[in-house]
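Shown here is a partial selection of chains from the complex, left in place.
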Amino acid sequence: MRNVVVENAREAVAGIKDGDTVMMGGFGGAGLPTGVIEAVLDTGVRELTIISNNAGASGPDLSLWFAAGIVRKIICSYPRNAEAFAQRYRAGEVELELVPQGTLVERIRAGGAGLGGFLSPVGVGTVFAEGKRAIDVDGRGYILELPLRADFSFVKGRQADALGNVTYNKTARNHCAVMATAATTVAVEVDEIVEVGTMDPEAIVTPCIFVDRVYMRKPQ
Amino acid sequence: MSSLSRDALARLVAAHLPQQGFVNLGIGAPSHVADHLQPDSGVILHSENGILNIGPRPPQGEEDWDLINASKIPITARPGCSYFDSSLSFAMMRGGHIDVAILGAFQVSQSGDLANWSTGERNGSVPGIGGAIDLAVGAKSIWVMMEHTTRDKAPRIVDRCTYPLTAAGVVSRIFTDLAIIDITPDGLVVDALLESASIETLKVVTAAPLIASGSMRTIGLDGTIGGI
């Protein structure tokens, strides 16, 4: 039987390489798979492109990656209150692609769903339309937004089974669910791994087809 | 000139929310409106990070950091609450399912243009857009909640925004620490005015023409109107 459980975060990030694009789940700390923060650092990988709603704060989060200088670019909606990022950004050492949050989520969804893009009304007439194709439909203006995919998606779930079915906890679901559809390798950090067949099939949020690796969060 | 405290302004906004409406409170000051909602208002609060039917703040020590609002502040869930992922959450916002969004702003123009994400200064500060822009485009009504002027006493209600826009022509109502102003086809109509203020003093701190409503109401210093 399919079994995607791996021992730890180190195994969950195996294969990551210089220049990879990495999606990190979470809205603030909720939904952030903290285990991979250290595990990715330990690989010595560099020049990452990060897709994330935020850019870290001051905990065991993306701040450590910015401090270590392993990030080349971040595609992000709200990189405020992120001191380590801000320092790199001001120094011109990290590129920022600022994306409205709903557009960020939808671009990731499009990447996972095999769409070539979508027409968004968000950003029309603002700087967020710059450099993008404008497309009119029935006289209304839209921006063509393009899909996002990644080499790795790291997200945080509540429960998983060995097949890779995943649930989330409360508002920690946030961007994790779409990110889990849009990467070549999807690794999920969970609080609990349960027997196959014990999860409510009506309440599984991320079906196992999307998930490549599952590991337990280390007790903190 | 005296003005409403942040608390009183939050109370004023809360009292105007539509009964049983679906309401999104933006980050910062708008999030405090939640603390002033009457239980019988039936208002259902949405937060962009994936929750509908938010309750009051948790008692200190009982915070759950997987249960937060868009300001990343711990909240509680009310009976009938639901959790969902960001794509469905933004479908609610962009798709016109939110009745009212309360947003903060740097500037609002007389035609309802909203500037609330950047002052456009290249001072090395980090920009952030978040989900305000999705709400601004997608909610049925956009109400702005802000101080009437900047710290330097510059008007925030302007003829034309000088800051980068969030969205054009979307704001329908402005709640400030001095007044409630409706953005109408005829211009900016003062619907309610702080008891200690006058239309004349309001005009001084507003950089766009104002029309006094024929039935202008008076706002008490505690943020109540006519005893509401």
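By written order: A and B. Residues from 1 in each chain.
The rule is simple: contacts are C-beta pairs under 8 Å (C-beta built on N, C-alpha and C of every residue); 3 or more make two chains touch, one makes a residue touch a chain.
These figures come from a predicted structure and were not determined experimentally.
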Per-label copy numbers for the whole complex, where each distinct chain appears once: A x2, B x2
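We take it that only the chains that are shown with their structure count from here on.
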Chain centre separation (subunit A, subunit B; CA means) in Å: 30
List of subunit B residues in touch with subunit A within their complex: 47-51, 64-68, 72, 77, 83-87, 89-90, 93-94, 124, 126-131, 133-134, 137-138, 164-168
Complex contact set, residues of subunit A against subunit B: 27-31, 55, 77-80, 82, 85-86, 89-90, 96, 98-103, 105-106, 109, 120-128, 168-178, 205
